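Below is one structure, written out as structure tokens, with a few remarks after it.
Partial complex: the chains shown occupy the same locations as in the complete assembly.
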Amino acid sequence: MRCGVVVFPGSNCDHDVYHVLKHVLQQDVTFLWHQDDTLKGCELVVLPGGFAYGDYLRAGAMAALSPVMGAVKRHAEAGGLVLGICNGFQVLLEAKLIPGAMRRNQSLRFLCRDVYLKVERTDLPFTWKLREGQVLRIPIAHGEGSYEDSAEHLDALEANRQVVFRYVTPEGARADTDPQWNPNGAARGIAGICNPGGNVLGMMPHPERCSEPILGNTDGLTLLAGAVEAGSQVLGARR
Amino acid sequence: MKARVTVYPRREILDPQGKAIRDALSRVGFAGVDDVRAGKSFEISLTGEDPEAARRQLRDMCEKLLANTVVEDYSVELLGNEGGRT
Amino acid sequence: MTVLQEPAVNAETARSIGLTEEEFERLRKILGRDPNWTELGVTSALWSEHCSYKSSKIYLREFPTEGPHVLQGPGENAGVVDIGHGWVAVFKMESHNHPSFIEPYQGSMTGVGGILRDVFTMGARPIACMDALRFGEIDAPRMRFLIDGVVRGIGDYGNCVGIPTVGGETGFHRCYNGNILVNAFALGVARRERIFHARASGAGNPILYVGSRTGRDGIHGATMASESFDKESEQKRPTVQVGDPFTEKILLEACLEAMRTGAIVAIQDMGAAGLTSSTFEMAGRGGTGLLLDLDNVPLRQPGLTPYEMMLSESQERMVLVARKGREEELEKVFRRWGLEVADIGEVTSTGRAVLTWHGETAADIPIRPLTEEAPVYRRPVAAPSDLAERWRAPEVPQPSDPRAALEKLLATPEFAGKAWIWTQYDHTVRTNTVQGPGGDAAVLLLKGTPAGLAMTCDVNPVYCYFDPRRGGAQAVAEAVRNLAVVGAEPVGLTDCLNFGNPERPEVSWQFREAVRGMSDACRALGVPVISGNVSFYNETEGASIYPTPAVAMVGVIPNLSGLPEATFQGAGDRVVLLGEDRSEFGGAAYLRLLHGIEQGRPPEVDLDAELRLAKLLRSLIARGLLRTAHDLSEGGFLISLAEACFGRRPLGVRVEVPLDGADLFSESQGRAIVACPPAALDRVLQAAAEAGVPAREIGETGGDVLEVRSGGETFRAPVAGLHEIWSTALPKALGL
């Protein structure tokens, strides 16, 4: 399936996602330049991690205004798949493709370590290969990962089942107020959410960093594999 | 013309940085600090001279870029030409 | 014509910017006239200790710099070694001590930025950083602020550029209370044929300036001297260099892309003494000349003088020589990345640097006499008069309760887990990190090959203070050991030699001895020195820091499958202690941290034994026999045994050792703890015997208690409790 990885000035996980999609999952992958207003016919668009425009002002704020995001919006509205990882998630929020905002980690420090994620939904193109309630171990690496929104918006988010991943204990228990398990103080332990249509997913943890056996963890691969396989089905359906 | 834009986290949203600073202040012995809110300040030099146009433009900048209105409030002040800081 | 308000040029003002009387005279002879202020500033920068190595050159020549893998030794921006499969590794370490003490956040940021540029300027893509940090006592004035700022700075810079910080070292000692050490290491990889050099050639080739604009950042105290001549002196006070990792990131991508066009002849970053050292060194190496039009230098604020432009240390700037007629191609690449490019001059064949500004000649000086033929000093050396006293063997109090002693040591910042630091560093970006911080050496994947790269940072300043020669050798030996426990064969090292004031005979002695110790070890263990950096004048109020020759060593692991970890992997593994135990406490942590005794000659470094141990470990690992391998270093056996219990899932161990009381903390070198499945035990012991390495099975992993039987006595400590002490000690000490 044709996948596109967007490159903003300051993206630094673009090559990591590219590597997994291309060399681990054997997909047809291309980079998409932030100044282009086209997605070159990509079915799955990934907004990678990094520090687009240095994360100056607010993570993702400047990148959200770049030309390529117009094309990404149209793609999303047409039901196309969009995956935002870490900085990509922040860009999606700033571009208002998914609701809410990201604030600095409660510790006010950058944090790089493994966290445990509970899969809240498996009926999405990204998560259909995962088990309901499954607990994944996936690395995070961010300083601005505390998901935030007003109480009523959060309620709406839950009601629409837009919460896809939550930070939990290794056993899968909620621990929203425990920094050991909810590493950045995200509201309701939210680590990843989707749009109402379920075709746009934003998540703080980095699945591409745990997608090869040699790295000692492949929990991220199932998610990425699901996305590309679902993408191919979407593609098949369109033909 | 110089202007200052100030952006603060919304009242209802908790402000860990402000809290951390308040705690640090009392740790180093500053008494009587009720509350600290931590925000951002931008000093912007504009070429235009019309205050109203400037205000409009600055608010527009806030909505588009300088503030994230989901979690932040902003305010705009014109400082005239000398700039307000000392 | 522009009248510059600059100081008169004479021996006085020359001294005020760091040139001695003799050096000033030497310059006048070279020029055959009095220099002007700009020429004086340029010369004082080029002849500064930092740029010219004038006090260290004669000793650095003793380092072995050749080896089967070495493609580029010292002399370029970074060294280059062949790591196989058509790849080369490019690495270097550099200090940013003084800036970090003044402003820890910006100081450490710009330290990382500088070392990254040294690496990608060679055409290599940086894939890893390490940071070797030395702080004072945590309760010393400003120390918590310094620690927090340095760690944030290193993190924010590397994290933003997207280079994982995979290892480092953190030490604490009162000798750094007034002068912390921040040494940054970076490693990049490139295809063998893609290496770039910084040798300006081809008269008529244009010189391009790329990156951030030039401000008055970090202009050496020199500008102070001009202040009294200046109306708005407040404005001109030298300012702290500020790092902009975002610009570094796009500069990195743009430079690597530009290098692929083939339109670049030579490229060099602007580091210390910015435009001066970069252009002069490129021309010096190439034996060419320069014509610089300073009116074209992009400025951040108007009104910089030629002197200021030449000496500014604004960050994230590169200068390159383009092939004539191909400037367009390069400019296109840089503009696409949103970077500013300026044509600031051209290469000439005159061997001179001619600087023009406002239509006049601002400087006209011969290059080689200032670069290749800079002054070299053989400073007086003298061993400390009280050496015999320093070497007197210390009294060693026996621990009344070994468990309590262990717990106390694990709670010190020295031995505490350093996760509070390295979790603030992105150590997994680029998806090469097989073993990040927390083990002995970091292990990185070399994508597309079965091989891996390993790297480690080591030095024990207390050893170096009591015996710089042994200390220097020990640093190299420990680095080799840290590589060996991950199965890596060393291919080269870089160093950061942090010392006091070389004009003090004892400091020069320390330096000479340390370099000799390192050189001996490098020869014996077959590790060439391929790059490095000297930082002198680390002293406050006349008190020098302990000699701190930080070593960063890189090794290659032929095949990554079946690597052991530094911690125990599962119950039932047999634990084996390798190497010879002696009772050695000179400069030992046990005495220093528990009894306030800092005394005695450091442990002997038996280089042959180290070599035998390293070879044994590598072959055991290559044969896939080991599940755990962790070397013994500061703190000795008991500390390493405890550390081995602290895996992601803490695990107990039960051992019986021929070590008594204090000897559990003896710091004899050349030792390691390994663990293997029972079935492999005989082969492990057999191989050790053949290798001539003392080996004894001491016990078995399992349970949740660390149990040690020694000299008829037994003590037990629940691993969970030890782990809690160890993992929380540092944040606690920092008051977090």
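Odds and ends about this structure:
As written, the chains take the letters A, B and C, and residue 1 is the first residue of each chain.
Methods note: a residue touches a chain if its C-beta (ideal position, glycine included) is under 8 Å from a C-beta of that chain, and two chains touch if they have at least 3 such contacts.
Keep in mind that what you see is a predicted model, and the values were worked out from it rather than measured.
Written as a formula over the displayed labels, the whole complex reads A x1, B x2, C x1.
As a working rule, only the chains that are shown with their structure count from here on.
Using the mean of the Cα atoms as each chain's centre, the chain most removed from subunit A is C.
One finds 31 Å separating the Cα centroids of subunit A and subunit B. Averaging C-alpha coordinates per chain places the centre of subunit A 36 Å away from that of subunit C. Averaged C-alpha coordinates put the centre of subunit B at 41 Å from the centre of subunit C. Counting partner chains per residue, subunit A shows two or more touched chains at no residue at all.
Within subunit B, contacts with two or more other chains are made by no residue at all.
The touching residues of subunit A, counted against subunit B in their complex, run 57-58, 61-62, 65, 94, 99-101, 103-104, 106, 108, 148-150, 185. By the touch criterion given at the top, residues 9-10, 12-13, 15-16, 19-20, 49-51, 53-56, 109-113, 139, 141, 143, 206, 208-209, 211-212, 214-216 of subunit A touch subunit C in their complex.
Residue ranges of subunit C in contact with subunit A, taken from their complex: 152, 155-156, 159-162, 244-247, 249-250, 337-338, 422-431, 433-434, 445, 447, 560.
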